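Removed: one protein chain of the complex. Kept in place: all other protein chains.
Here the chain labels run A, B and C in written order, and each chain numbers its own residues starting at 1.
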């Protein structure tokens, strides 16, 4: 039996916590530890659970530079070591530190200790060798030292666009992102009784073109005062004037393990329904790895197809990050195998008939 | 000098109040009276102002069937007569009664007394001879007895689509409506921390095709928890594969008196900015008759053009309703003349260079 | 070893799901089954998990009168029997059916089969022998056939008021309830950009006096457009002009297993922080059984004490309902023993030093 890949997580915030959970669930990976700066409420919650995270795994805590160990001691929070020590003990680091810190970590530690790293959307593209998406360009990440994940909206969007493109061939997409403005528990970036525009084209369209350069993409983003998931409408045009019917699109979406096709009629009335459903499922943190796609939102516009998806912003990038580990570490050599392993361990796609 | 057209308003709610104000501002019309059922807060506010509405005009109150005059007497609210009496005194009635009541009013009074009527979006299309939009099909309304206005979203949307179509020629549009779920002051139809989907295609696209049958239209609507105006993104495709550039679109929009072209850079950051600006203008009720259009939202998608507009839902249909009076009463015989008169009296387009 | 108490749950909605989870966690109770009418999303989520709920317990589904079994069959949802069959198999039923249905269930089944029942806040007080709160009047419920739980706000409020009263002796309380208007996932009862008043005095104050008749209570309730927990400010006056200091109050609150004393300084900035913390804890559904109480909200007003608490509306009544089973079934004969057993099985109070 092969040795488990040793993984660390830098930054135990909204994304970092879920990355740690994701790794804890992968049968072929070992969560060596997590790293953070201060005894945040998330760290205190972990302490209240005796440092036991998902899947019964102990989450060992390492402190990054600048952390004051005395603060942790005062709260009886056990500390396993320094971030440098963590770096020396892992094969690969999932870097979900605040924007900009990842680049410093790379310069100070990853390069030095030959640790590979997967960066989240907050870092600049230049920090990584490849801008990565598990389904769209898995092979590009094979063996690379530094990958950067697409952001939450782009990750979910590409799942559906890549699926259509592989099945039918796309020329272009035009998107409208109806963005949730804050996460549950945020107080610092809310919006009250207002829809806020962002200058077009929105960066998610630009990012999509970086990953899928053969597809033209543009779009408009509007921030809305909600917390439970973005909604994106997509208008997709096939190559060569080919018509995409509703049936064709549905067939493609139904096959994708990371797309949950639902209907408003069944009760999925909006973005909050997915969050409620995930809670009713008993999912840890009420998270969902799949994007939602409303079958009864799909309409034909001439030859083009239009549809709406729901992006669970807190957890949607976790599967593709697991894929990134698999690609970077060459655990599986094809997108089919890599994503299948991730899906198996995360329980993704089980609900599909 | 010609006699003024005598106009009544049935229903003094959100739309009815603004219709009355609109008529009061038309130099060639006389507001004979308004009609309602109960001493609502809006009626009480009118009473507090001694029944004086916009432009110093007295708003005489008539009671519809079923009203209890004693309730008005108890509050010292002067009553001028019955709805039937109002019907007998006007040339045309603006019917903004609750959905379904307009059809009854027509059967009971308008037909009987030969009163023309303009119905709002809540009535069924069958109540009217023509489904009307001041810019898109003014001539169809000429001399007709019963017109029905498009709803707020459709009215604003068509302004921009009709303008592009007349200048360039359109084949189709695909829209995403980011809908405000309630009006300021509503408690009965809110939405809290949720985006709610509606089955596609949304009715506004279908309505657009009724008014502009040569343009294919479809779209998706999402309700959002805000009160100050809808935002619609529009993806427009020209006929015959013609390209629409950003410059072409901007030129068209800049010329339209009822489209206010703005930029995020100047401070129009979202839907609430228009409401604030209208208040800062000192506009009555903080209303705005123009739709907003963000120049920095316009992007090209291949040959197509994409842009975002803001719809001030409470007041946007007022100008087109004034146009409808003009068409129905044959006050002006062309869309250019009809809309120009409305614009003049409402002060629309003055800010254009 | 004694036999487990057999418990059923009628209605698998927001409260019913959590009651089932609560029972599944009690080592001395057996969840015989749950009952519902239609294959709601909550039932479908259960099916997606192969009918396995909390603690690895299978949740057997029984259908209430009027249910269409064919709907469940079409979705491959296993059905264990009828509600009547469930009634015959349990010692006690937790009735969380929609308001009014509980009274019918009592008349049709509970009386007939000698099944005891605990009703939730939606039923009228007259349905039960005792209006019950685990800490405030446990002994009144001993051996009674029908108990009714206080509603979520009252349950949480009484925890703190009863604690002060037992320690110090209270004369009166005046409360301001800042109420969350909807639950996460609700679309039917939202509120958008408005604070809605309710006629004073609010029913929670009246209910408190029913449970604690020696304390005068009144208050005002305001609905707010949020979903994650009510906040209540309480102004408490001691008997006989005695002064309550901040230290006295803190000592009382710190001792209570179902009150989680926190500070804004530590990051508990508002109601959403508790929800986030519960998710970070990995709690099922992101639920929390304790109410929150901000130490840095406590202020003295002359001799009186004022403080603010947070009520997690979806889950707060679960512990007191477990207490109710214990009282009704005489599993423990004192409030100290009854609540201690509930707390032990639900893991309540472990975080206390």
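Keep in mind that, in the parts below, contacts are C-beta pairs under 8 Å (C-beta built on N, C-alpha and C of every residue); 3 or more make two chains touch, one makes a residue touch a chain.
Quick caveat: nothing in here was measured; it's all calculated off a predicted structure.
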- Query: With respect to the chain omitted from the figure, which of B:83, B:135 or B:268 is a touching residue?
  - Reply: B:268
- Contact with the hidden chain, among C:89, C:105, C:155 or C:224, goes to C:224
- Query: Among A:26, A:105 or A:196, which residue is in contact with the omitted chain in the full complex?
  - Reply: A:196
- Of C:13, C:81, C:169 or C:201, the residue touching the omitted chain is C:201
- Full-complex contact with the absent chain, from C:178, C:252 or C:291: C:178
- Query: Contacts of subunit B with the missing chain: which residues?
  - Reply: 17, 40-42, 44-46, 48-49, 53-54, 184-187, 192-193, 228, 266-270, 272-273, 275-277, 279-282, 284-286, 350-351
- In the full complex, subunit C touches the hidden chain through residues 171-172, 174, 176, 178, 180, 193-201, 216, 218-220, 222-229, 231, 233, 235, 237, 264, 268-272, 294, 296-302, 304, 306-308
- Determine and list the subunit A residues touching the chain excluded from the picture. 181-182, 184-187, 190-194, 196, 225-227
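The rule we apply is simple: only the chains that are shown with their structure count from here on.
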- Query: Which chain's mean C-alpha position is nearest the mean C-alpha position of the whole protein set?
  - Reply: A
- Message: Let me spell it out: compute each chain's centre from its C-alpha atoms, then which one is farthest from subunit B's centre?
- Response: C
- Note on the structure: Distance between the CA centroids of subunit B and subunit C (whole Å) is 48
- Which positions in subunit B touch two or more other chains at once? 193-194, 196, 225-227
